[in-house]
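Report on one structure; see the data block that follows.
Apart from one protein chain that is not included, each protein chain of the complex appears where it belongs.
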Amino acid sequence: MWDYTEKVKDHFLHPRNVGEIENPDAVGIIGNIVCGDALKLTFKVDRKTNRIIDVKFQTFGCASAIASSSVLTELLKGKTIEEAQKITNQDIADYLGGLPEEKMHCSVMGKEALEEAIKNYKGEKQPIEPQGRIICKCFNVSEEKIRKVAQEN
Amino acid sequence: MKTLYFDNNATTQVAQEVLDSMLPYFREFYGNPSSMHTFGGQIYRKIEEAREQVALLIGSDPDEIIFTSCGTESNNTAIMSAIETNPTKKHVITTKVEHPAVLNFCKHLSRKGYRVTYLPVDSKGRLEIDSLLQVIDDDLALVSIMHANNETGVIFPIEKIGHILKERKVVFHTDAVQIVGKLPINVKDLPVDMLTLSGHKIHAPKGIGALYVRKGTRFYPYLIGGHQENGRRAGTENVAFIIGLGKACEIAAKSIQKEVGFVKHLRDKLENSLLSNCPDASINGDKENRLPNTSNISFEFVEGEAILLLLNEYGICASSGSACTSGSLEPSHVLRAMGVRNTAIHGSVRFSLSRYNQEREVDKVIEVMPEIIKNLRLISPFGQERLTGKGYAS
Partner (left out) sequence: MKTLYFDNNATTQVAQEVLDSMLPYFREFYGNPSSMHTFGGQIYRKIEEAREQVALLIGSDPDEIIFTSCGTESNNTAIMSAIETNPTKKHVITTKVEHPAVLNFCKHLSRKGYRVTYLPVDSKGRLEIDSLLQVIDDDLALVSIMHANNETGVIFPIEKIGHILKERKVVFHTDAVQIVGKLPINVKDLPVDMLTLSGHKIHAPKGIGALYVRKGTRFYPYLIGGHQENGRRAGTENVAFIIGLGKACEIAAKSIQKEVGFVKHLRDKLENSLLSNCPDASINGDKENRLPNTSNISFEFVEGEAILLLLNEYGICASSGSACTSGSLEPSHVLRAMGVRNTAIHGSVRFSLSRYNQEREVDKVIEVMPEIIKNLRLISPFGQERLTGKGYAS
C-alpha cells in the first residue's frame, strides 16, 4: 500500500477543477487509450494579462495521478504563461507533501500535459502522442521524459 | 470503522478454533519435537496428528505431506525437486498465468539454461490442452500447472492434464493454493505427483504451507539441514502453525459445503448486481469453471487503484490487477495473458469472499460501488467521452 500524505488523499478524494472547458484557449492531452492512461488539460487565458483564468482537468490514472492533476490546476490558476512554464513535477509533488518514490512519475503526466497545452496555446502544435518507447505500461511516460525527471529530482 | 473484507484470495482471517488450537504450543508445550525428553517428544505426535488432518482434506496418506513455511516454499521445493531428480532433463512446462512463486522460479531456471514453455490461455483464461500436447517432449523434467487461478478463480482441468502426463511418465506438480478448502479435491482421483497448499488462504496463519508428494515420487529437499519432516524439509518445525494448519484443514473439510452454497450465493449476488448497476463492467475469466468465492470485474475507463482507495473509505477491502497498485508498475500478467484490453485491466477489481462474509457486507458494496465508478468516470477523459457519446478508441 502506498504511503500517501493527507494532501494527496484530500486532492484524490476531492479533486479540484474536474472537467473540460468549452472553447478553451489551450488543450494538452497526454496518453492514449491503447496504453491506458491519460490526462486532458484545458485552460482559458486572459489575452490582456496573459494570465490563466480558468483551468480544468480529466485524468484516467491512479490516486497520485488524480491528485497531481488536481494540484496542477490549482497551481496554474492566475499564473501567466511564463510562470506556468516554470512549474515542474517536483513542484506538484512538493505541494502534495511528497509522493512515494515509485509514484513520482505520476506527477510527470501533469507536467507533460501542461507543456503540450502551452505549445498548443502558442500555436506551435496540436497536442497528443509523446515520443520515445513507452516504458511504463500503466502510464504513457516516455523514456526520454523519465530520464529528464530523474535528473531533475 | 468496520472492515468489510473481500480480499480472501490475498489472505484470510485465522479461524478462532485454529488460534485456540495453536495457543498451548507457545508457552506451555514449547519443546522441540526432536528432543529425547517427553516434554519435547510428545509434540512430535501432535505434528503427526496435524499431518493426518491435512492428509484427510486432500485424500492423501499422512506421510505424503511435508510441512513448509508457505505456498511459495512448497512451489519452489516441488519444482527444484523435479529438477534435481531429473538431472539430464532441461525442459519445464508451465503456464503464463501462474503465481509468481512458480513463474519467477521458472525464470530463475531459464537463467540457468533451462528451457521453459509458458502455455497460453484464451480470452476467458482457459488453458488449451492442445497447446500442452504440442510441447511435451523427452527432455521434460516437470510440468507445473496451477489448479485454480488466484486472480480470476478460473479452474484448470488438472485431472485431464494429469492423465495425459501420467501416460507419458512426466512429473506433474500443481499449485492448488487457491482451490484447497474452497472446492473438494482428492489426490486419489487427481493424477498429480506433487501438490502445493498454503495455510493463510484457508484461515490458518501466514507462514505455513504444505507440499503433497505422492508415494514413489523421487524427492530432493529444498531446505537442507536437520532430519525434520523425515529428511524432506530441514528446520525446526513451526509447531504451533503446523497444528493450526491441521485444525484449519479439519474445519475446511466440513465447511466446503458452505463455500459452494453460501459463499457462492453471496459472490453471485455481488457480481450480478454490480454488472447490472455499473455500465461498461465485465467479468474476467470463465464463469463456468471458476472458484465459488472469486469475482474479477473490469470497470472500463477508471483506474483500479482509485477504485480501491475509494472502497477503502468505506472499510471495503478488495484488490486490483492494475499496474498502479503493484510495486513493479506492471499490470496483471494474468489479465494480459488473457488478452484483456489495457483499459479493462486498469479498471479490474477482484472481490474474493470467504465463509466469514455476511450478506449485509455484500449489500454495502452493491450500494456504494455504482456511485464510485460513476464519480471516477466523471474525472476520466474517456469516461467523459463515453458519457457524452463522443465515443472512444480501443
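Each chain carries a letter (A and B) given by its place in the written order, and its residues are counted from 1.
Criterion: a residue touches a chain if its C-beta (ideal position, glycine included) is under 8 Å from a C-beta of that chain, and two chains touch if they have at least 3 such contacts.
Since the model is a prediction, treat every value here as computed from it, not as a measurement.
Only one of the listed residues, B:318, B:334, B:353 or B:372, touches the absent chain: B:318.
From the options B:37, B:188, B:254 or B:360, the residue with contact to the unseen chain in the full assembly is B:37. Note on the undisplayed chain: of the listed residues B:59, B:157, B:184 or B:235, the one touching it is B:235.
If you put the hidden chain back, the residue from B:120, B:225 or B:261 that touches it is B:225. Looking at subunit B, the residues touching the absent chain are 3, 5, 7, 10-14, 16, 19, 26-27, 30-32, 34-40, 69-73, 75-76, 99-105, 108, 198, 200, 205-208, 223-227, 234-241, 305, 308-309, 311-312, 315-320, 325, 327-328.
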